[in-house]
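Only a single protein chain was left out; the remaining protein chains are all shown in position.
Take a look at chain A:
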Amino acid sequence: MVEKNNNERQRVKLVPEFSINDHQDVLVEILRRLDGPSLCSAACVCRLWSAVARNDSIWEELCFRQVSPRPSLPLRSVVSALGGYKRLYFLCIRPVLARLPKIIWSHDQLQLSLSLYCVHYYERLYVGAWHEDAPPSAPPSSLMFLRKPVNVV
């Protein structure tokens, strides 16, 4: 692209340099095609990219890339109600994928991840009520078994 600009400069007035940061919709399209670790690296690049990466449709694409047929619209509303695709990815899908690497990602794993995600949402409804004596920063989570010990957030 830069070379083209150089050639064109001879005939035309200066063309401004292309910056991806000015075209966030293009950035979203690019990020949607990344895999998990690359997407997380991209989200750590700068604050703008971090904000763009918060777009849930990117994570939806990541979650369902290998599942066919593509899940339907009711699924999107249910997942959004339960907390969004990004959280689904981090809490359920990524640990499940990590621990079941040999299994082809299919509808069954998706169903299991969704069930676990739903239980997690339900428990968060209880955060105030249950662990009154525990420190408030420790919500109950049945997904604790999916997390490695240091990473408890």
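Operating definition for what follows: a contact is a pair of C-beta atoms (placed from the backbone, for glycine too) under 8 Å apart; a residue touches a chain by one contact, two chains touch by 3 or more; residues count from 1.
Going forward, contacts and distances are computed from a predicted model.
Peer 1: Name the absent chain as its UniProt record does, using one of the following: "Protein ROH1", "F-box protein isoform A", "DELLA protein" or "Tubulin epsilon and delta complex protein 1 domain-containing protein".
Peer 2: "DELLA protein"
Peer 1: What does the interface between chain A and the hidden chain look like in terms of residue numbers?
Peer 2: 21, 36-37, 40-41, 43-44, 46-48, 50-51, 54, 74-75, 77-78, 81-82, 86, 90, 94-96, 99-100, 103, 108-109, 111-112, 114-116, 118-119, 121-123, 125-126, 129-130, 134, 140-142, 144-146, 148-151, 153
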